[in-house]
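First the structure, in the form of structure tokens, and then the observations on it.
Only a single protein chain was left out; the remaining protein chains are all shown in position.
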Amino acid sequence: MTEETTEENEIVRKMKHLIGKNVLESEVPRPRRIFILVNEKAFGKAIRYLTKKMGFTHVSTITGVDVGKEIEVIYHLNRGGKIELSLKVRVTKDKPVLPTITDLIPGATLYEREVHDLLGVSFEGHPDLSPVILPEGWPPDVYPLRKEWTLKKVQKRIMKGGKQ
Amino acid sequence: MSYPTIRIPFGPQHPFHIEPEYFMFEVDGERVVSVTPRIGYVHRGIEKAIEDRTFIQNLYLIERICGICSNAHTTCYTQAIEEILGVEIPPRARFIRTIIAELERIHNHYLWLGLAAHEIGFETLFMYTWRDREIVMDLLEMVSGNRVHYAMNTIGGVRRDITPEIVEKIRKGLDALEERMRYYKKIAMTEPTISKRTAGIGILKPKDAIALCAVGPTLRASGIKRDVRADDPYIAYDEIPFNVITYDGCDVISRLFVRCDEVFESVNIIRYAMDRLPEGKIRIKVPRRVPEGEAVSRVEAPRGELIHYAKTNGTTKPERYKVRSPTLGNIPSLCKMLVGGYIADIPIIIAGIDPCFSCTDRMAFVNVNNNKQWILSGEELRRYAIKWYQKE
Partner (left out) sequence: MGLLKWGRTKSPWIIHFNTGGCNACDIEVVAALMPRYDIERFGIIIRGSPRHADVLVVTGPVTRQVKDRLVRIYEQVPEPKSVIAVGSCAISGAPFADCYNVYGGIDTVIPVDVYVPGCPPKPEAIINGIVKLIEKLKAG
């Protein structure tokens, strides 16, 4: 543990103290970067703690990653412009539902809608999850950033009738 | 009450898939009651395409996410990949990257000032700033060989060197740019054409700015001192002293002043970097295969915080690449600024966050009282706004 990352390690320690074994993985690769993977059950508690108590009030963005049978949703949270904490949580593809964080951070509205559009994760309690990025008439079951939808497959599906 | 969806893109200018925003406004007389954004007109599916290309090919694709902050995007990308590779680029490359990044910021802020002047009907200033913007465009062309997509960054360094002759020319250009910006700032402070249309307009209180996750000059104009260059230093910013500009007016004119002052800061950063340009190589060789890993990379683009997330799987192609450009971060705050304002202020408020829009856009208005709907193009709205203010 170097001196530069004391603060970061302290945050990880506090998270482990809060939710115990529900912190599945944690890493501080360099100063000002933290990656924490938490269990889905403890996600609500973790994010509320980070935003309300730890001062992570800025959400830079939300990323969705397809990791096989599950989708990893990464919340890039920021404290005072400095420490960037990536809180990860995994949901199954069969039932990808997470609680919304727009009640905690109103600025997350568009990021949640984006993840919903591209990976099909729905956010419970979000005021409006209508398509924001994908064009009108997009087939509702095609989530382009999921790995099973390869570029060719997406094209074949949406370009039915060929190019004009 | 249901409203028809909006049909025509609003502001197809900023290039990443989320930038061309399209808004539906509900108005009561002249007041805006609510705003619904619809974005995605320029969604091309870049994130998927990135997964299908090698790291070197991606350099060219990522450069073309945005035509204005192209260098910010590649800086962010190369940084993320270099972090996963665990390589450190040569100091000279870091300084050259900084110089290009700041030249780009000057180019962007001049461009913004011109567009903002256009929105408020101050065409003379529009023409003047764009004329002077050619100075910085010439400098960038001289350094990189292209006016817009500089293609300066590569994984492991930069592709072109800055020679002493070029340094001299940049110095001359900077003197001119600084002097002109001083003049424009004086105009902005004294000229009622600007202050009448921008002071007190598009208010974003600090509390809202934080809650809605605003970034960049929009946030700094609300008095919050946050700048990735200072808070999370990358390339050579930890070695170069500079000030983070804030104003606490929370309105459009504060955003204007923030950008004017940032140009002066950029000029100083470039001068400092050129004085202390380290000797040595400009790039190192890196392996084509990138080991498994992930990285979050942040850059202060001219418009605000730009964040990339990269995940690699040990092959020559990325597993997942995510881009969040600053304008998306500012859209929720933009909606907040618009509500309660006049229709006539819409163009300048939208221009205030610097999404830069062009003239083919449409907006639909729904009048709450009689539920009548009409559609205005950006250009028509601009004319309407200018006329409305002339009547007063």
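To keep things simple, chains are lettered A and B as they appear, and every chain counts its residues starting from 1.
Keep this in mind: a residue touches a chain if its C-beta (ideal position, glycine included) is under 8 Å from a C-beta of that chain, and two chains touch if they have at least 3 such contacts.
Quantities reported herein were computed from a predicted structural model and do not represent experimental measurements.
Asks: With touch as defined up top, name the shown chains that contact the chain not shown.
Replies: Contacts of the unshown chain, counting the full complex: A, B.
Asks: Looking at the full complex, which residue from B:V33, B:L61, B:I203 or B:I386 touches the chain that isn't shown here?
Replies: From the options B:V33, B:L61, B:I203 or B:I386, the contact with the absent chain belongs to B:L61.
Asks: What residues on chain B make contact with the chain left out of this view?
Replies: 7-9, 12-15, 17, 20, 40-46, 48-49, 52, 60-61, 64-68, 70, 111, 127, 130-131, 133-134, 137, 147-149, 356, 358-360, 377-380
Asks: Take the complete complex as the reference. Which residues in chain A touch the chain that isn't displayed?
Replies: Interface residues of chain A facing the absent chain: 134-136, 138, 144, 151, 154-155, 158, 163-164.
Operating definition for what follows: only the chains that are shown with their structure count from here on.
Asks: Between chain A and chain B, what is the separation of their C-alpha centroids in Å?
Replies: 25
Asks: In the complex, go through chain A and note every residue touching chain B.
Replies: 29-30, 32-33, 35, 57-61, 63, 65-66, 74, 76, 80-82, 84, 86, 105-111, 114, 118, 131-136, 144-145, 151, 154
Asks: Could you list, by residue number, the parts of chain B that touch chain A in their complex?
Replies: 5, 17-18, 37-40, 43, 45, 47-49, 52, 83, 210-214, 226-228, 231-232, 294-296, 298, 305, 307, 309, 311, 319-320, 322, 324, 328-329, 331-333
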